[in-house]
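Please read through the structure below; I'll follow up with questions.
For this depiction, one protein chain was excluded, whereas all remaining protein chains were kept in their positions.
By letter and in written order, the chains are A and B; residue numbering begins at 1 in each of them.
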Amino acid sequence: MTTVATDVAPPDARKAGRYVYGAAVFLLCAWVLVPLYFLLINTLSSPESVNTFPKAFIPEFDLGSLLFFASFAGMLDALKNSILVALLTMVLSIVVGAPAGYALSRFEFRGKELFRMLILLTRAFPLPLLALPLAVMFIRTGLDDTVIGLAMVHTTLAVPFAVLITFSLFSGIPLELEEAAWTLGCTRLTAFTKVVLPLILPGITASAIFAFVISWNEVFAAAVLTIENRTLTAFLLTNLETSPLHLKFAGGFILVVPALIFIFAVRKYLFAMWGIANR
Amino acid sequence: MAEIQIKNVAKQFGEYQALHDINLTIADQEFMVLLGASGCGKSTLLRIICGLETATTGEVWIGGRRVDHLAPKDRGISMVFQNYAVFPHLTVFENIGFGLRMQKMSNDEVKRRVERTATLMHIEQLLQRYSGELSGGQRQRVAVARALAMEPDVILMDEPLSNLDALLRMEMRAELKGVLAESKTTAIYVTHDQVEAMSMADRISVMHEGKIVQAASPIEVYRNPAAEFVASFIGNPPMNFLNATPAGDGKWSVAGNVVDGPRANGPLQFAIRPEDMQLSDAGLTATAKVVEPLGAHLLVTCELDGKMFRAVLDSDLTVNPGDALTLAPQADRVRWFDPGTTLAVA
Partner (left out) sequence: MSARYLPYILILPVTLFLCIFFLYPFVLVAQQAFSTGNGFTLDNFRNVTGHWKFPISLKNTLLLAAAVVPVQVVLALLMATMVSRMKKGRDMVLYIWTIPLGISDLAAGIIWLAIFEQSGFLNSMLSGLGVIDKPANLLTYQNPWIVFVAIALAEIWRATAIMLVILVAGIGLIPREYYEAAEVFGASPWKRFMRITLPLLRPSLSTALVIRVILAFEVFAVVQAIGGTLFPVLMSETFNYQFELLNGGAAAAIALIILAISIGFTVMILRLLRVPKGATI
């Protein structure tokens, strides 16, 4: 019996094993955090020290780079556009996606499998590529270079996730609760608003935040579909070759911060989301 | 006044016929139990009465009003669910008052009714708690209180006790029976537990493969099962069956004995409950295989005529596996079934 063997292994060996395990966890944490720390150092340094050598490994808490970022022509507008597009994407993907998630979890209907296939299919394609033909279509319809047009493309990226996440959330609410509400005087709608919605709200928020992050981080479609009204990612990308280092770093930092906060906010749902989305 | 009439109700799920042409009338204030194994259609029937499921054909009438086209909320019913369905985001008070609030009842009236039903179900000290802070038994009480607070014409219950442990189930069984009798509502209760059915029901509808096989009082279902299925489903251990061949003139040959029986063309099934036999000098001779002393009595599983044959005997007797037992059936408890139709023969 090997299990017994491991249990009675000499205490030294077990101690060493635990030490290796702890060290590995620590190293992997460092692997994620240290590069972020470097970005932080660069962001909180004056433009001069960003470009000097060798680098200090402690931030000097100088807001020079960030101020330069804020005063760079078009940057604040790009930031505003990014936020607007992400907010719109968030609202659109929930409004459009959640009803479908509910339908998938509550009804058996003809064509359900086909619909599921359509949703899953979107994940098997490099979606940002679709921005190319959409660019032509948008020029024809006047949606080109608008916040709403880009938000719609970003919604296409985010909505399959919204459907799958809300599907898993709704499936977590027993149908019995809704049925009980119906027998207690509720219509389908009031049962939904009085029973299902309060229970599901935190999860919906999480999936909305996820949609926000998807849009906030998207680069390719944003760069293809906007010209005057660049989002932050598009602006940074198209100016990569010409912009000084401290601008890139400050921009990267501004890109990272909200994402960090949001992932922290939805961390509880991250795994539940994917556990179901797997199937 | 709420008599329930179910007229020619059938339900089809795709290819599968869940219910075949059900006809049943449940009197006002009657406690009707729908009893059957899982998949027999009892829950489907209840859900059709409730309005959670739509019948493929047929009509449902409650209190002289046809309701099968109405939403559940408009049928004058309330329901207790198998998993209680206590809303987790509301307190016990708000759970019990949920339906009353939907009817836009005044705060005072809601409070009065909630407190009264809570007291009735002995949960008045739990009113400010949430579902997550309650035990299974307490949740069960909240679910019943919530249904009763509506003061419905009909209360429907779908295996409400099946998730409780044995002791609690016995306690709730008696309490539920008392509370429902007092509330004077008509009740339909779905269960697969024959003890629950026997102990609570005014009448039992035994269901099998989407049909009602027998609808009668518990004692009638037990003593005079209308079909072989009922005989083998009700009673623990179930009824014994032996092949009987005609021996002329109302006499039947059963495992080598000649017994009086109905005048019919054979063959028939001879049936006797294990508890309706005694050790005797003359009768059916069986070989004991397994002896189970159950305290109150002795359950002996024998072999007879190549079949399993059980007898419930006095616990003072000493029986060993391999013993030959001579068992005398009580003549007035013997029942006969037609093996072709599986129905009882008088």
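Here is the rule we use: a contact is a pair of C-beta atoms (placed from the backbone, for glycine too) under 8 Å apart; a residue touches a chain by one contact, two chains touch by 3 or more.
Being a predicted model, the structure only gives us computed values, none of them experimental.
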Quick one: which shown chains sit in contact with the chain that's not drawn?
A
Option touching the unshown chain, where A:L44, A:A78, A:L134 or A:V147 are the choices
A:L134
Pick out which of A:L44, A:L79, A:M152 or A:C186 touches the chain that's been left out of the picture.
A:M152
Candidate in contact with the missing chain, chosen from A:G74, A:P99, A:G172 or A:P198
A:P99
Against the hidden chain, subunit A presents residues 1-3, 6, 21, 24-25, 28-29, 31-33, 35-36, 38-39, 42, 50-55, 57, 95-97, 99-100, 102-104, 106-107, 109, 111-112, 115, 118-119, 122-130, 132-137, 152-153, 155-156, 159, 163, 188, 213, 216-220, 223-224, 233, 236-237, 240-241, 245, 248-249, 251-252, 255-256, 259-260, 262-264, 267, 270-275, 277-279
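The rule is simple: only the chains that are shown with their structure count from here on.
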Between the Cα centroids of subunit A and subunit B the separation in whole angstrom comes to 54
In the complex, subunit A residues that touch subunit B
174, 176-177, 179-187, 190, 194-195, 198-199
Please output the residues of subunit B touching subunit A within their complex, sorted ascending.
50-52, 71-73, 77-79, 81-83, 85, 87-89, 98-99, 102-103, 146, 150, 156
